[in-house]
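Below is the structure I would like to discuss, written out as structure tokens.
For this view, one protein chain was removed and the others were kept in their places.
Entry: chain A
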Amino acid sequence: MKSPFLAATALSLSMGSAALAADKADVLTNYANIAEAKYQDSLITAQRLQTAVGALVANPSAENLQAAKDAWLASRVPYQQTEVYRFGNAIVDEWEGKVNAWPLDEGLIDYVDASYGGLSDENEYAALNIVANPSFTLSGETIDAAKITPELLAETLHEADGIEANVATGYHAIEFLLWGQDLNGHGTGAGDRPWTDFAMGDDCTGGNCDRRGEYLKAATDLLVSDLEWMTAQWADGGAARNAVLVDENAGIVTIVTGMGSLSYGEQAGERMRLGLMLNDPEEEHDCFSDNTHNSHYYDGLGVQNLYLGEYVRVNGELVSGPALADLVAAVDADLDAEMRVKLATTMMALGRIKTAAESGFAYDQMLERGNAAGEALVMGGVNGLVDQTRSIQRITATLKLDNIDFEGSDSLDNPDAVFH
């Protein structure tokens, strides 16, 4: 039961912000349109990857392996820009572990180097090697893996034994199957899986080439179907779109939550600062392919393009419309300017990492102990992200989103839960 006082406040709040209501609806529609475009682009590029993987498995060759790798790299460009939708949208957050889980104990999937270390305190299946084993025991149950199917990967093997590092599906599982382990430590160079790991008959290296190809196809098919599902959630009438549009104020909170949570806890903390502080090349986000500089860059770009409300599609088309920036500028032009400058500063810093990596200074080299230039580059990105989070937080206060967030909580629908 709601208290009459609270109901009255809610009413006055909504009346006070009536003038902005139309704008909010437009901002949310554009937000959903950009989501739909980003997931559609992720789907299109994953389908291209699927075609390339099909060709590799049917006709294994160095050229076909390279074509599949190129398709994977291209598919990451739109996908990383969707990550800003993850936090705040429950539908995305519950789903994303299937497609982008990381870090992974890759020994679960396929053969690994002796230096890998085998099973750990945390994960007794870290070296299971599904490719080599058509049957094995998992949490006391015998698993028939004679045929590697999308269902087997998704329902039985992914997060096996309740361990998050048992990543059997998604971009990073596919990345490992295409590139193999990066055994260069802090040196240049990515994983170097030979194309013959997919070859038939006597040419096969690494053993079980047919099962490796089957795994790669199953994982790619699964990625495509998962992306189809998510694209549909953002289409007209889709559940994710509806969830954002149903309550304007909560929808705006969702946008801000995504921007802040990705910037701070996830990207600045977990992905960038921690890897640097551990000096561990395996703490790279895209460690097999050495694509981490792009992974960070497009994550950052996703935050910036949501604030500005514009996204360039993989076919070059621009999707744009009213944005959070407009709502902020209407209330506090200085804060809007501050936010824009900080987002641009972050993109400059992430751009430096990307530029250096593309010209030969690999991200794993930047993480090496005592590498001052690398540390400065990575910390430039971290500092930019931390600093922009402060401004995102100010937006929460300026747009008076605190009250709204509070209003949507359980405690008001069920006051007894709090006031006992």
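Please note the rule applied: a residue touches a chain if its C-beta (ideal position, glycine included) is under 8 Å from a C-beta of that chain, and two chains touch if they have at least 3 such contacts; residues count from 1.
Note that contacts and distances are computed from a predicted model.
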item: Complex member absent from the view - protein name from UniProt, among "Aromatic-ring-hydroxylating dioxygenase, alpha subunit", "Transport ATP-binding protein CydC", "Iron-regulated protein A" or "Heme exporter protein C"; value: "Iron-regulated protein A"
item: Touch criterion as defined above, residue of A:C287, A:A356 or A:I392 at the omitted chain; value: A:I392
item: Of A:G54, A:P134 or A:G269, the one touching the omitted chain in the full complex; value: A:G269
item: Residues of chain A in contact with the chain not shown; value: 3, 5-6, 8-9, 87, 97, 103, 117, 120-122, 161-162, 164-165, 260-261, 263-267, 269-271, 273-274, 277-280, 282, 369-370, 386, 389, 392-394, 396-397, 401-403, 405-406, 409, 411, 415, 417-419
